[in-house]
Structure formats: structure tokens, C-alpha cells
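All protein chains but one are shown in place.
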Amino acid sequence: MGHESSIPLFWRLIKPRYQLIGTKCTTCGNIFYPPKYLCPVCRKEGKLEDIKLKKTGKIITFSIVRSAPSGFEKEAPYPVAIIELDDGPKLTSQIVDWKEEDLKIGRRVEACFRRIYTDGKEGIINYGLKFRPI
Amino acid sequence: MKVAIIGIGSTNFGEHWDQNLRQLAIEAGSKAILDANIRGRDLDAIYLGNMSAGRFVGQEHVAAMISGELGLSIPAVRVEGACASGGLALRQGLFSILSGQHDIVLVGGAEKMTDLMTDGVTSSLMGAADQEWESYYGVTFPSLYAMIARRHMHEFGTTREQMAKVAVKNHHNGTLNPVAQFKKEITVEQVLNSTMVADPLTLFDCSPITDGAAALILCKAELAKKYVDDPVYIVGSGQASDTLALHDRKSLTTLDATVKAAQEAYKQTGLTPKDIDLAEVHDCFTIAEIVATEDLGFCKKGEGGKLLDENATAIGGRIPINTSGGLKAVGHPVGATGIKQAVEMVLQLRGKAGKRQVKDAKTGLIHNVGGSGATAVVHIFSR
Partner (left out) sequence: MIGIVGYGGYIPRFRIKVEEIAAVWGANANSFKKGLNIEEKSVPSMDEDTATISVEAALNALKMAGIDPKDIGAIYIGSESHPYAVKPTSTIVGEAIGCGMEYTSADTEFACKAGTAGIQMVMGLIQGGYIKFGLAIGSDTAQSKPGDALEYTAAAGGAAFIIGKDGIVAELEGTYSCSSDTPDFWRRDTVEYPSHGGRFTGIPAYFKHTISATKGLMEKLSLKNSDFDFIVFHMPNGKFPLNAAKMLGFDANKLTPGFVVKKIGNTYSGSSLLGLAATLDIAKPGQRILITSYGSGAGSDAFSIKVTDLIEEKRQNAKKVQDYIDNKEYVTYARYTRLRRGI
């Protein structure tokens, strides 16, 4: 039994999710992904602009979800990982196209476009980036 | 600071098919009121810790609901900080007395989780994580803490056996606690061989889904002896926040919020970790207890696993941790946990913890965390 996917909630984040677009603060030089709306380092002195990030990085920790949340039951078990992008920021996503030996701290990965969640037979399809070993 | 706890109350923790959120909260609240030798009308306010009644039972506005059930029209506030809701409610109640606004307050924590199926509970709990950047990708709490565990194993050589020992110890303590959800001994082998939930954490590495409620009556220190002979005092309180998403943290093996909250509480009281006789820490997963003992200063960073090998955190050890049985064995009705920890600490400092009693317990610490560490709140209690 899945959850209802709110359309505006999903739509708002299409660009950063599909294209790996984060924000860079021109004041302190820090790069943020997921994108920030306020530079947490500079706060009022900060100036954020969009930055498209390289799609490659490495696994810094991982697990395999076996007891899935609503809507992800059909896909379990699936690996999840925190990935450090080559451009610096860390994000969380699933690992795909994997073999046992790929789930290792330090394994290099690249982003690929996949379905994240399908809201039943009638609702919209949520897409996003997952990561596969390279 | 010095604020008294003059009454405690708790339901049994477990799967209460025949009880709703109201009943659980009232049971705990009433017990605390009786224990404090006060009347309902002596209360000035209610602070209720509850994480997610909206998602679990479709009910918001829960503090007002409880005040209504008690037949009172006093100020009632629901406090939310994910799994730290109870600890945060305690701190708000504490502040209301320290500010001079209130003399006697009821501080409670309650959660009714079993009306949803497991996948629904798993999803609802993920409200405590980053909805847009963690939950969106199908991440679950066990997998978030599993990722912390894997990093801890990678950086410090912590083993699955050491994590399993946390569960074994806490289950043992649970056999001595009448309110615990699990009152059965388990072995390291059982933990290691039980169903994998999120590698490397198995079912027994994870705290369960539980219904339960706990409550305290706080009052101005000067008034305490008017009601009871054996008040216990809150002498320190610290709280800190950190990034919501685990991937934004500076370190994946330290909960900075715990470190900061503990430092604040120690500073206020002039105490150090060595002065603490026992602690209730947030063991939502076995690895969380190991990390907590490090972050609270009971051992060096990375050596939390060793404490288990040395049996240092058993009831008779040098620093007993989770004598109640922790979240692991007592259960983790999310919003109630922080208050349950306080109830255990009061029992211990009153000398009324029965078979769980730590000898000469004078000073204790309780530690409550929200989500994967975005909120942490620490209180220090003293006789």
C-alpha cells in the first residue's frame, strides 16, 4: 500500500533531482547538494547560484533495505548508500546494477536516471537519480 | 538549576490492541498524579511529547485532547522532535517552572503505533528523516543507522558481536522490568542469526514498534517536600540540533547534537562523565547505544564497542547503561521514550528499581535523540 504522491511537492524538485543541480555560495565557495535556500555557512552574507554537478562519486557507507517502507515493497531488497560526489557534496540514494562485491566503502559510482516511486496504477511516476557502479 | 520530580507513572509497553492513544496517556498521567500526592486541579500545565499521532492514528491536537480527557482546561502543548519528543517535552516543562510561570506541571510522552501495518509505521517514522532527500529514495531508519554502523565498523573496527551484546544486555535488564515489552533473555547468536532488516542490522538490533505512555509531575524545588518525601531533582539540561539528513553531517560516526547537548548539561552542573552513576541512552538500534556512550563521554570515540566486551555497562558495571532495558527491550513508543527514561532514572535514584537497582545511585543522565541525530536532549538527575 503506497502513499499518495503530492504533485506540487514532486514537481518542485524535478530540476535538482533529475539533473543533479545544487547550489554554490559565491561568498564562501561551498557547494551544496541537495540545494540549499540559504547558505548555512554565511547566512545573510551568502549568495547562492545554481551549479550542475558531475554525476560521479564514491560510496562512503551503505546498507541493504530488506524491510521496505510503503510503496517500495516490490523492490526490496535494495541497497541504499551515502555517496560523496566528486564535486564534494554528499547525498543519499539507491544503488542499482550491483553485485555483492560492488557494495564497498570507496566504490566508484555514477548517477543514472530511474523510477523512484510509482503512485499505484493511477498516480504519477516519480523519477530521480540512483547510482550504479562504474 | 533544580527542579523536582515528585511523581512518575507508566503504562506497560507493548502491543496494546485494546487501548487507544487517549487511554494510554490517561493511564500514565493518572498514575503520575497519584504518585505525586497531588490532585488534578493542582496542575498548571501539560507538556506532551508525541511524534506522529497524525500519521499513526490520524489525530493532531493531542495535548489538548489529553487535558480534556483529564477534565482540565489548563494550557496544554504538544512538543515534537521526532523520537526526542519526550525529552523535549521534559525540557519545556522544566523551563516553564524555571521561568516562574508554572509551579506544577504534568510532562508526558505517548505514542500509539500498532494501528498501522509495519510498512506504514516504517514510512511514518521516516517523517523524522529528510522527506525530500532521504525518504524519497526508499531509505528507512534501520538503513540509516545501518549506514552509521557500517562506518563505525570501518573506522573503528566495531563488530556485529559487540552490537549484539547491547541487545543481549538490554534484554537481560528487560527481564527485570515489569513494564518492558520483551522480558526474555537472548543470546549473541540469536541476534546475529535473526532476520536481516538492513544490513548489517538484524531484527534484534532494532528497537520494536510499541504502544506506550509515561508521565512525570514536575514541581518547583521549594514545593517538592510538601507533596513527597523522596523528590528527585533535575539539575542539568542540554539540547542541540544538527542537520536533518545524515548525509549532511560532519561525521557519520558521531552525533554532534549529543556531544553538544551533553557538554551543556555537564557545564551547567559542573559534573563530568565520571560523576555519572548510570545513564539511560537512546538505543533505537544497538549501534546507537555504542555511539551514544562515546558521544556522552563515557569512553573515547571508537571505543564504545569495547565497553560491551568488558561488561562495563551492565547493571553492576562501572557505568550501567539502560538498566530499564533501553528502547531495545522496553520498547520504543516514539514520543514516550524520553519520559520513560526519566521514570527509570527517578526509580533508580529513589532506590526503588528493585532487581535493576544500581548500588548507591546518586546522579544519573538520560539521553534522547530525534531521527538520525538532528535533535539530542540530555538531562542530569540527582538525589
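In order of appearance the chains are A and B, and numbering begins at 1 in each one.
Basically, a residue touches a chain if its C-beta (ideal position, glycine included) is under 8 Å from a C-beta of that chain, and two chains touch if they have at least 3 such contacts.
Just so we're clear, the structure is a prediction, and the values are computed from it rather than from any experiment.
Specify the shown partners of the omitted chain in the complete complex.
Counted over the whole complex, the chain not pictured touches A.
Based on the whole complex, identify which of A:Leu9, A:Leu38 or A:Ile125 touches the chain you can't see.
Of the listed residues, the one touching the omitted chain is A:Ile125.
When the complex is taken as a whole, what residues of chain A touch the one chain not shown?
14-15, 18-19, 52, 74-75, 96-97, 99, 112-116, 124-125, 127, 130
Rule of thumb we're sticking to: only the chains that are shown with their structure count from here on.
Just give me the whole-number Å value for how far the CA centre of chain A lies from that of chain B.
Once rounded, the distance between the two centres reads 31 Å.
Which residues, counting only chain B, touch chain A once they are in their complex?
Within the complex, chain B touches chain A at residues 117-120, 122-123, 126, 130, 132-140, 142-144, 146-148, 150-151, 154, 195-201, 245-248, 252.
Within their complex, state which residues of chain A touch chain B.
Going by the criterion above, the answer is residues 1, 3, 9, 13, 34, 60-73, 75, 78, 80-82, 90-94, 105, 116-117, 126, 128, 130.
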